[in-house]
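Worksheet: one structure, shown below.
A protein chain is absent from this complex, but the other protein chains hold their places.
Moving on to chain A:
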């Protein structure tokens, strides 16, 4: 089997103005096959505008966008729509329809076999509710239904606008579990979110948008290293041992004693292992040790605080 090296999404120098408002400025973005990319930014950062452009719903003011090899502004893109699954940020399906009727309707429009509808209900554990009206669904169930809708027709490219906002952890886990399966099948996924902690370990790469500009693009590690955000090593030990650790490392590292029995060492991620080794070498007794790597939330915060001119290029 020959893998296509062409990216699923390639956006080059995309700008979008709404009158005087510059919603997007010179945004470039690529998404490879089977990759899961998070599009992160505050409300109003331009995520939804970018998604609309990627879906060919609105034309960019400047720039080129290709999705699955087709120019989204050309007529030929219509054929690709069959292979794209989309979950809008806010959607209220017709309350008077049952879940099954709704999915069957969308399946027909997408040319997907009706049997997929049953499979999806099973997958999302909605079988029992399938023949009830949507007005009786909880928020989590509606979101699952929306996601099931996006998975109709086994799409090659999934765009999910804030798929887990407002869901409880159980429902969120379930949704990510299913997305994980999709990813394994080779589906490329683009998730937008302003809640970073929710997407921590499933994304391969994150693109950070701030006021319509890309201020960060890279893997989690890459983004962290770019900003040199430090990891924290928290050690719980006897007061004497804490004192000892402090004196040993104080000259080379940022170290704080938060309580009598706790010290926190701040260090670059790359130095974690050597530092731990030297702590062990001291041969002191400690009751607990925790390593806290920067979360996406912290990285995100740092990128947001950067000056707007700080965007590299």
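Please note the rule applied: contacts are C-beta pairs under 8 Å (C-beta built on N, C-alpha and C of every residue); 3 or more make two chains touch, one makes a residue touch a chain; residues count from 1.
Everything below uses one rule, namely that contacts and distances are computed from a predicted model.
A single chain of the complex does not appear, and UniProt lists its protein name as "NosY permease", one of "RNA polymerase sigma-70 factor (ECF subfamily)", "Probable oxidoreductase protein", "NosY permease" or "L-lactate dehydrogenase complex protein LldE".
Residue-wise, the contact with the chain that is not shown comes from A:101, picked out of A:26, A:101, A:127 or A:204.
Within the set A:42, A:79 or A:305, the residue that contacts the chain not displayed is A:79. Counting the whole complex, the residues of chain A in touch with the unshown chain are 52, 55, 57-58, 78-79, 81-82, 84, 86, 88-94, 96-97, 101, 105-106, 108-111, 149.
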